[in-house]
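Quick one: the structure is below, questions incoming.
All protein chains of the complex are present and in place, except for one that has been dropped.
Chain IDs A, B and C follow the sequence of writing; residue 1 opens each chain.
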Amino acid sequence: MKTDTIKTIAKKHDPKRPLAKNCLMSFIFGGSLCALGQMISLFYLYFFDFSEETVGDPTVATLIILTMFLTGWGVYDKIAQVAGAGTMVPVTGFGNAVISSAIEHRNEGFVLGVGSNMFKLAGSVIVSGVFSSFVIAIIKTLLA
Amino acid sequence: MKEALQVRVGQVSYQFHTPIIINEYHTIAGPLEKNGALTAYIDTFIDDLYDGEKTYENCYKKLICDGISPLLKKHPDVQLLFTGDLLNQSTPTHLALTNRALTPITFDHACANFGLSLLYGALSIESQQQAAVFAGTMSHFAAVEKQFRFPNEYGQQKPPSSQTTVTGGGFCLLSSNGTGPHITGGTLGAVIDEGFSDPYNMGEAMAPACFHTLLAHFKDFNTTPKDYDYIITGDLGSVGQNILYDLLREENYRVNRNQLIDAGCEIYNKNQPIFSGGSGAGCLSLFLLSKGLKVYFKKPTRALVVATGALHSPLSLLQTPHIPTIAHLIVLESK
Amino acid sequence: MVISVFVAFVVGGLICTIGQLIIDVFKQTPAFMLSLFVVIGSVLDGIGLYEPFIDFAGAGATVPITSFGNGLVHGALKEAEQSGLIGVVIGMFQLTSAGITSAIVFGVIGALLFKPRS
Partner (left out) sequence: MRIMCLTIVSLFLLTSCQADTDTPFNQQLKATYPDIHVVESIVTDDVIYVAMIIKPLKQFSEQKIAADIKKDLGKKYPNHLVYTSSDMKATIEVRKQTSPLTQERLNQLISYDQSIEKDD
């Protein structure tokens, strides 16, 4: 049997992902995470000396603390199965990638297990970010 | 010495003349399978994925230990265990059988290990090298998830076509005396690669391999699906099964839908979060050695048992982005 | 003040929906989508659009991963004004250190406190 007949048959049975549900869920979960982030920002604005520019840092740190507990209790992956990109795009997704790898490789020891495997998933984000920022910053400083 | 009866049939098939009987078996399963569909037929259960061990890999080793010990106690004279697990270099099997007078022959065909184990167990008995051998496989969800996919706590949305690795499996004793279903024939599969590359849709990748082995079997034994009561596939899942059904009909083999049974779908009931079905090395052995033998093979049946496996590694998938697959087949008959 | 929470909800939700579309419609892996978002964040800040975007959306702009890219470029450019081209390399992690440091620290603390559950 030729490969492309197999491919067409397989294409017919590829289960369609529930796009509408996924998008709605990621909108709701992503939105509520950002709303939570805004509330945390407001809290820091009121009670600590952060201006609107610098309030992002403590907000991100607080969200990552929250992610650590959610990941540790095994709740985060259940939410993510429903939320999809809603829990991955916010910085909690980055935190979850780092923390879940750390927890996972704990049994291989802290130096070789956690240390060497921690950024296996989140490393791509950092590398692509830093490299693209470097290129952009160089271009901008040369032009301006 | 009676004239050596012809064992080889056609290109890749075998026919066994001495009776090769699955007469003793022991299955063990995890918590998810405990509230699945086969609870009544499985012998023992573990409560959580650690079962008192420090790591998932140790629990995988413990599963293999607990699976084989009852049989080993009853038959200490058996020498060989044909098996295969999903972790690198089959370490759980080797660690489980340290300091035991049992040599593990570990195959590396992922979820097709059980088919291969039964086939080579039968061949070694047919050629009178062994009076009796053990065969069986085991798999563990969390340990496999860690090696093949992402860390267990990683928040990633799995598409509906992905499968859940079964925690558990079964071991059985093959010998030429005793009561039980007979292995009367078998067909070795070839590595098939149709260029499918989605690691979250193994069903579509393994269906062509299963189809290829079935075709070879029908050609060698010149039979058709009509001659068999069931075609039990390993872990094609609902997606792979539909594709296999269409492929067979495309090759104008008339086969009706409820002839095709998929072990991955039978283990769990509908409302469990398993996407398109169970998978893993222990999936077929858990089903066959529990409900399979206790229900399907109680009445006289003649069935094909096909174990399908995907042979990629996380590394190979990044370098050459397609999944090689294989499927091995045995003919199981019960009087 | 309270309306900023609603604005963050809508803007954050939209960004996540775009991410979901990239994963489902264009069949890309999540890692690719995240890297793409970080690069978009960097490009936006390079053009100078991200600063007003944060003023408008508040946490809707700082929580998604695009703010990581923005922080990198912003730090680099700010340092580059003082010490020229080499400033790009010096200033890169000044603004984004909060995210990465807390991820590492709480990753190790998480590894100490918790055991993987399936």
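Throughout what follows, a residue touches a chain if its C-beta (ideal position, glycine included) is under 8 Å from a C-beta of that chain, and two chains touch if they have at least 3 such contacts.
All of these numbers come straight from a predicted model, not from anything done at the bench.
Within the whole complex, touches from the chain that is not shown fall on A, C. The residue touching the chain not shown here, chosen from A:Met1, A:Leu45 or A:Val82, is A:Leu45. Panel shows chain A; residues 42-43, 45-47, 49-53, 55 of it touch the chain omitted from the view.
In the full complex, chain C makes contact with the omitted chain through residues 1-4, 7, 51-53, 55-56.
Heads up, the rule we're going with is that only the chains that are shown with their structure count from here on.
The touch graph of these protein chains is complete, with an edge between every pair of chains.
Our note on geometry: chain B versus chain C, Cα centroid distance of 46 Å, whole angstroms. Inter-chain spacing, taken between the CA centroids of chain A and chain C, is 10 Å.
Note on chain placement: the centre of chain A and the centre of chain B lie 37 Å apart, centres being C-alpha means. Among all residues of chain C, those that touch two or more other chains are 23, 30, 115-118. Within chain B, the positions touching two or more other chains are listed as 146, 151-153, 156-157. Residues 23, 30, 115-118 of chain C are the ones touching chain B in the complex.
Contact residues on chain B toward chain C in their complex (touch as defined above): 49-50, 56, 141-142, 145-146, 151-153, 156-157. Chain A meets chain C in the complex at residues 17, 19, 22-23, 26-35, 37-42, 52-53, 55-61, 63-65, 67-68, 71-74, 84-86, 88-91, 93-95, 98-106, 110, 114, 118, 121-122, 124-126, 128-130, 132-134, 136-142.
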